[in-house]
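Presented below is the structure to which this report refers.
A protein chain is absent from this complex, but the other protein chains hold their places.
What follows is chain A.
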Amino acid sequence: MRYLLLICGDETAAEHAEDGCEGWSEEMLDRGVLVGGGGLRPPTDATTVRVRDEELLLSDGPFAETKEQVGGFCLIECADLDEAIEIAGKHPAATYGSIEIRPMLAG
């Protein structure tokens, strides 16, 4: 199954932005479960796009102003949720932020 790992944190997580992931990516690439992913610039650099009544609407900032923001993502492919939990639990960001595991729609 494919899962998207959304790596989230509040503003204090930003100080970890340049941390790298302490060998996590290498390990998961070796295991053949990491399909892709990367870290993101902070939400202050985000632009949100909507089209309503054929009009392009832009706003400065993320789509939702919440305390927790997405700081990175990884696409993984593994056997089941237990393996996804194990993979997410090994990511260093899990120790200071939180990681949401979202199953991808099949297909």
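A few remarks follow.
Keep this in mind: a residue touches a chain if its C-beta (ideal position, glycine included) is under 8 Å from a C-beta of that chain, and two chains touch if they have at least 3 such contacts; residues count from 1.
The rule is simple: contacts and distances are computed from a predicted model.
In the listed set "Branched-chain amino acid ABC transporter permease", "Formylmethanofuran dehydrogenase subunit C", "RNA polymerase subunit sigma-24" or "Electron transfer flavoprotein subunit alpha", the entry agreeing with the UniProt name of the missing subunit chain is "RNA polymerase subunit sigma-24". Across A:Gly20, A:Gly61 or A:Pro103, the single residue that touches the chain missing here is A:Pro103. For the chain left out of this panel, the touching residue among A:Glu18, A:Glu54 or A:Asp80 is A:Asp80.
Annotation for chain A: contacts to the undisplayed chain at residues 1, 3, 79-82, 84-85, 101, 103.
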